[in-house]
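Inspection log for the structure reproduced underneath, given as structure tokens.
All protein chains but one are shown in place.
And then chain A:
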């Protein structure tokens, strides 16, 4: 069985996000970019399944500008067998990504697709669900535990829901999106970085895959959240009560 994992190149989790002066989006020039943390978890899970002998190949897929290849190299250094880069210079919204994915699935015939539950840049949390919808495959989102039964071709997935855990059983092929507590992704070791250099990354364009990437969404404006005002130290209990009553209107 083949597993496809989606990995997205995003502004590094630890970087302070700055909005572009013209408010059209987030500043990405000269900003450290890394693999989306949820995608790392998705890849780790796929690698574990392959290492357990339940899958034969893990293919990492990334979509976006040329530099996505760097992110794919990271994925290959972690252990993915090969990569696919769909090069797109314009922004891709979740539905575009899902449509491209559908085409790749038709070409690659995987038994399982792993995606992060969401990307930390736009926080959409839509792509996995749309891929499953377009393919008419069963889906399990926010997975915190995945168990595969190769014989029965069934995946048992635990997902965190309010107040407890929900356990789903899915027939393969299926789409699984991963949550934070599923696993701890491995580091890229030097021997694996070396091996990754000879691994293949195949390149497509949306046109080659015959996918129209026109978007139905329009970003009107991106703004920073309002700055928190500095606190004040009150000099007495009376002043505190007065402020709570008359300024904050909470008592």
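For the reader, a short list of remarks on this structure follows.
Convention: a residue touches a chain if its C-beta (ideal position, glycine included) is under 8 Å from a C-beta of that chain, and two chains touch if they have at least 3 such contacts; residues count from 1.
Keep in mind that, in the parts below, contacts and distances are computed from a predicted model.
Chosen from "D-2-hydroxyglutarate dehydrogenase", "Signal peptidase complex catalytic subunit SEC11", "Programmed cell death protein 6" or "Ras-related protein Rab-22A", the protein name that UniProt gives for the omitted chain reads "D-2-hydroxyglutarate dehydrogenase". The chain not shown here is touched by just one of A:189, A:207 or A:245, and that residue is A:189. Among the residues A:70, A:87, A:108 or A:160, only A:70 touches the chain that is left out of the figure. Although one chain is not drawn, its touching partners on chain A can still be listed: residues 12-15, 30-32, 34-35, 37, 70, 74, 77, 184, 187-191, 193-194.
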